[in-house]
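The complex is shown incomplete by one protein chain, all other protein chains being positioned as in the whole.
Presenting subunit A:
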Amino acid sequence: MRNDLPSGQPVNGNEDEASERLNFIVGFVLAMILTIISFGLVAMKLLPPASMLATLGVLAIIQIAVHLRCFLHIDYEKSHRDDLRLVILTAIMIAIVVGGTIWILWDQHVRMMA
């Protein structure tokens, strides 16, 4: 089991430690910035509640995308399209479960209060 690159071989994208390290660093910095913006907005009450919730939701989606790209390395490369499809299918399932539950229960809630 060798752990070193055989000498004289061309190094391509996925055997380049510097670029993979940079990927983690970029991911960490972006995640920290997005986290600080989210908590900062709430701590300083910079927006009215309705637009605050929408903004926080968008920031969370961006941060999740950063995590998936920089830490979990999901991309559009052809060789692992299956994995990308799996992730998208799961996202759709979660959207149906969460969206459907909130829709139905909120509707019930409004009717009970009326």
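Definition applied: contacts are C-beta pairs under 8 Å (C-beta built on N, C-alpha and C of every residue); 3 or more make two chains touch, one makes a residue touch a chain; residues count from 1.
We adopt the following convention: contacts and distances are computed from a predicted model.
**Student:** According to its UniProt record, what is the protein name of the omitted chain, chosen from "Phosphate transport system permease protein PstA", "Cytochrome bo(3) ubiquinol oxidase subunit 3", "Type-4 uracil-DNA glycosylase" or "Electron transfer flavoprotein subunit alpha/FixB family protein"?
**Tutor:** "Cytochrome bo(3) ubiquinol oxidase subunit 3"
**Student:** Would you write out the residues of subunit A that touch the absent chain, in ascending order?
**Tutor:** These residues touch the chain not displayed: 1-6, 9-10, 12-15, 17, 20-21, 24, 27-28, 31-32, 35, 38-39, 42-43, 49, 52-53, 56-57, 59-60, 63-64, 67-68, 71-75, 77, 79-80, 82-84, 86-87, 89-90, 93-94, 97-98, 100-102, 105-106, 109.
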